[in-house]
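Shown here: the complex without one of its protein chains, the others still in place.
Residue numbering begins at 1 within each chain, and the chains themselves are lettered A, B and C in the order written.
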Amino acid sequence: MSTKISFASDYMEGAHPAILSRLLETNLLHTPGYGTDEICESAREKIRAACRAPRAAVHFLVGGTQTNATVIDALLRPWQGVVAAESGHISTHEAGAIEFGGHKVLTLPHALGKITAADVRARCEDHWGDGNRDHMVEPGMVYISHPTEYGALYAKGELTELHQVCRDYGIPLYLDGARLAYALACPENDVTLADLAALCDVFYIGGTKCGALLGEAVVAADPDRLPRFFTIMKQHGALLAKGRVLGIQFDALFTDGLYGRIGKPALEAADAIRALCDKAGCPPCFHTPTNQVFVRVEDRVLAPLADRVEFSFWEKADETHTILRFASSWATRMEDVEKLGQVLRDVL
Amino acid sequence: MSTKISFASDYMEGAHPAILSRLLETNLLHTPGYGTDEICESAREKIRAACRAPRAAVHFLVGGTQTNATVIDALLRPWQGVVAAESGHISTHEAGAIEFGGHKVLTLPHALGKITAADVRARCEDHWGDGNRDHMVEPGMVYISHPTEYGALYAKGELTELHQVCRDYGIPLYLDGARLAYALACPENDVTLADLAALCDVFYIGGTKCGALLGEAVVAADPDRLPRFFTIMKQHGALLAKGRVLGIQFDALFTDGLYGRIGKPALEAADAIRALCDKAGCPPCFHTPTNQVFVRVEDRVLAPLADRVEFSFWEKADETHTILRFASSWATRMEDVEKLGQVLRDVL
Amino acid sequence: MSTKISFASDYMEGAHPAILSRLLETNLLHTPGYGTDEICESAREKIRAACRAPRAAVHFLVGGTQTNATVIDALLRPWQGVVAAESGHISTHEAGAIEFGGHKVLTLPHALGKITAADVRARCEDHWGDGNRDHMVEPGMVYISHPTEYGALYAKGELTELHQVCRDYGIPLYLDGARLAYALACPENDVTLADLAALCDVFYIGGTKCGALLGEAVVAADPDRLPRFFTIMKQHGALLAKGRVLGIQFDALFTDGLYGRIGKPALEAADAIRALCDKAGCPPCFHTPTNQVFVRVEDRVLAPLADRVEFSFWEKADETHTILRFASSWATRMEDVEKLGQVLRDVL
Partner (left out) sequence: MSTKISFASDYMEGAHPAILSRLLETNLLHTPGYGTDEICESAREKIRAACRAPRAAVHFLVGGTQTNATVIDALLRPWQGVVAAESGHISTHEAGAIEFGGHKVLTLPHALGKITAADVRARCEDHWGDGNRDHMVEPGMVYISHPTEYGALYAKGELTELHQVCRDYGIPLYLDGARLAYALACPENDVTLADLAALCDVFYIGGTKCGALLGEAVVAADPDRLPRFFTIMKQHGALLAKGRVLGIQFDALFTDGLYGRIGKPALEAADAIRALCDKAGCPPCFHTPTNQVFVRVEDRVLAPLADRVEFSFWEKADETHTILRFASSWATRMEDVEKLGQVLRDVL
C-alpha cells in the first residue's frame, strides 16, 4: 500500500473492473465445483473461439509456476527433460519445481530470452547422435515464453520454425504466456491466439499478470495431448474447489475481446518510459517492445531512485552499474508515468 | 447456475460479502507480491491474535490438497510417512498428491473419520519394536482433520492425547481445518483456535469451504517448524504472485470475529435438515454435529430426489441402499432448507 | 560367520558352484559394459527359450526392491497406483521405494499373501464406478508374488483369472518371483515359466534368493511393454557397468535346467522341518508348501532356541506366543536339518 509510484511489476494491483463486476454478480449462484460449472464452460468456449480451436481442451490453473510444473509433468515421460532457455522462468525462478516433478531442464543459450529452432535442432541431433544417449536425459519437449522474461517477442516465422523442429523430433512445443496480453496488444507482434493454438501443442494464456486476480488458462488444440489432466492437476494441488473463480475471470477477459486490448495501456506506458529514459540520458538496454523497460544505471543513483519509485533489481551490470526494470501493467496510469519522468530527470 | 435447491457441498457459492467489499476497496492499491504486503501482514497479525500465538508463522495457500501436500512435504524427511485415518482426505481424495511428493500414507482405522491416540501409539510402538523397521517407512507425523470428512469433532481431551503421543515419539501433529469454521461455531465443539495452536505443531484454517473465494491459512505456533516454507511453497506451485488476494480474504474473515461465527447459519441449517430427515422417516446415519448430514435411502428414491435437489453421493450402503450427503454452508438460506423438507416429505 | 545352524533366510550363503566356476572362467575376458555383452545375450536367449517367449525383453537388475521400484515406475503413468496385497513386499518392506517414485500402493486383503481376481475386479469396479474417481489414484497395474511372502503359491487357474481381470481393465499384471525357484521345484506348483510369460505382462526371475550372488531377471514377453527401460534402469541406479556379472550368473542358472531344480533341496529340507515341528508338538501354522516354515511357539522358548539356531521373528501371535520362521535354501544341508530336529526336541 505504498504511496510511492510503482513500476515494480505487473502483479501489483487487483483485477480489471469487468472481472470484479462478474464476481459480484455471480456471487450467490450455486455452481458445481472443480471447474465443471457453466461459467467455466462459457469461458472455455470463448477461448476456443478466440483461438479458432473448436476442439481445444482448456484448463484453468492458479499461477505460472504451478501451470508450468503441471503441464510439463503431463507432457513428459519419466526419462525425458524439457529444453528451455538458460534464462527461462523454469530454469531460474521456480525453486526447482520442474525437478521436484522428476525432470531435468536442458538449457540452451538465448537472445533476450529467445531460443532458436536451429539450437533446438542441434540439441536434438546431438542427443540422438550420441552413442551414450541411453545414459542421458532425452529432450522430450520445448518450453518457450512469449513475451520472454526480457520482454522479447517471437515472430510468427520463428514460432513456425520451432514448431517444425518439434514435429521433426516428435516432441511437443509448449509456450508460457504469463504476459501474453502484452504481446497481443503490441504493434510489433504478429502472432495471434489462433497461431499459438496451431503452432504450439500446449500454451497458456496468462491471467495473473494480465488483469485477473489470479489464474492461467491452459490451451491444447488437440484435447488428447493432455490425458487425465484433471487428475494430474489434482495431484499437483492445482485444482480449485471453486473453479468458477477462474472461469468467471477468463469469461470476463474473453468477453468483447477484452484480453486482446487489456495490455494496451501498459504498452503505451512502457513506450513513454523508454522515451523518458532516453531523454534522461539513460537509454533502455535491452531492446524489447512489451511492458518491461530495462535501464542500466550507476549504482549511486539506486538509493535516491528507490526513495521515490518502486522498481525491480534485474542484475548487476558491472562493478559500479546495475540493470533495473520498470514494468507497467494494464492498470498503469499515465500520470504515474509522468511522475516517473520527473524522478528520472531529478535523479539521473 | 442450477435453479434447483443445492446441498451438494460447501463450496458451491462465491464469497462472504465482507470479502468482496474488501477486494473492491483495495483493488487499485499497489502492493508487493508473494504475500509480503501489508494486508497479508495484517491478516497474519489477526490470526496470531485469534490463536494466541504471537510468534506464529502464518502462510496463505490456495486449496486444501495443495496445502496438505506442501505442509506434509515440509514436515517429513524422505524416509518418513504420514499417519492418517483410512478415510482421511490425503488417503483417498487427493489423487496421490502425497505420494507424488515421495511419501507413504500410513493408514489407521477410524470412527467417523477420527483416529485415537491409542492407535497412533500402537502404530509407533509396532514400528519401533519391529526388527525390520529399517526396511519400513517410519511414522514421521500425524494427520487429522477437524471436523473430519464425516463431520465429526475431536474433543479437546482427545486432541491433547494425540498431542502427547506425538510428543512422546518426537513427531509433529498436523490438523486439516478445511471446514474449521463449522467446528468453531458448533455448540458441541470445545476446541478453540488457541487450543489448536497449542496442541498442533501445524494446522490450517480453511477458507475455501468457509466463506472465501479460495485460500487456506497455515499456522505454526513455532515459526521454526517450517524452515524455508516460502521456497517449498514456490516449488509446489503454491505461491501466489498476487498473494494479497489471500491476505485480503483472511483479513476480512478475522475482522470482528467473522470466522468464529461464519459457520453458524450452516449449523442451524444442518440441524434443521437432520430434523427433517428424521421426520421423513430417514434418520441421519452418521451422528456428527457439523454442516454435513448423511442419510441412508433406498436407491429407488435417488432419481426423484435428484430431480429436485442437489446432493452428494457418499457410498453404497448395500445392494439396494445408498448413503447420500446434504451439506450446508455459510450461505445456505433457511427457505432452501424448507424447500428441502417438502422434497423429503414428497419423495421419501 | 556363525557356527550355529542357520535357517534365518535364503540369502545367507554365497552362490551355486556353477556360478562361481563361470565367474572364474570368464574373469579376464574383455566385454562391453551395461549388459550389452555376449554372455548377457546368451543368458537372455536361454531365458527366452525357458519361457517360450522368443521375442521377450530380458533385463538384469540387482535386487528385489530395486527391480520392483524400477518396473513399477516403468509400467505406471503418474496418476496411477499399483494394486497389491496388504502383505506384499512393496506394501511393507521396501522403505517407501514405490512412493519415492511417486506412486501409491493400493492394498487388498490377502490369504497367505495371495490376492484374488474377484478382489482386484471389485477394486477396479469401485474405482471406475466412483463419481469421485478423477480425484483418486487409478488402479494402474497389479502386483503379486509367487511364492508369496508367506510361501503360498498361485494355481495356474488363479493366475489365469488375474490375467483376465487385468485384460478387462487394460492394466498390466506383474509378478515378483524373488523366490521363484522354490515355486518351480515344488510338486504342488502347476505354473511354468512359459505360463508366467504368457499370463504376466512382466515378471522377474529371482536370483539373489535362488542361488546367485545377486541379480534378478525381468522378463516381458512383449518387448514393447517396457519402452526405454535401459534408461529407466539407469535413472534408478539399477544399471551395472559390469552387467556381465549378472549375465554370467543367469547364464549358469539357465544352463541344463539348473534354475528348475535348484530349489529342490530347499523344499525337501522344508518338508523335513515341517515334519520335525509337527513331531515336536508344534505344527506349522501357515500351510504353505515352499521353503519357508512358520511355527507358533511360546515366548519362553525363544531364547533357548536362539542359542542354538538362527531363525527369523515373523510376528507376535498373542501376549505369550510368537510366530517364527525357518527358511531353507538351495544350500541347506540335511545334516543341519537333523541338528534342528534335535534342537526342537530339546527345547519345545
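Basically, contacts are C-beta pairs under 8 Å (C-beta built on N, C-alpha and C of every residue); 3 or more make two chains touch, one makes a residue touch a chain.
Everything quoted here is computed from the prediction, not taken from an experiment.
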item: Omitted-chain contact residue, chosen from B:16, B:93, B:110 or B:234; value: B:234
item: Residue in contact with the excluded chain [from C:47, C:95, C:124 or C:324]; value: C:95
item: Sites on subunit B contacted by the missing partner chain, in the whole complex; value: 73-74, 77-79, 102, 134-135, 138, 228, 230-232, 234-235
item: Hidden partner chain, residues of subunit C it touches; value: 1-2, 6, 8-9, 11-15, 17, 20, 23-24, 26-33, 37-39, 62-67, 69-70, 94-97, 100, 208-209, 213-214, 231-232, 234-242, 244-245, 310, 331
item: On subunit A, residues whose C-beta touches the chain left out of the figure; value: 78-79, 81, 92-96, 99-100, 102-105, 131-132, 134-137, 313
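Here is the rule we go by: only the chains that are shown with their structure count from here on.
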item: Far-end chain from subunit C, centres as C-alpha averages; value: A
item: Averaged-CA centre spacing for the pair subunit C and subunit A, given as whole angstrom; value: 50
item: Residues of subunit C whose C-beta touches two or more other chains; value: 78-79, 102, 134-135
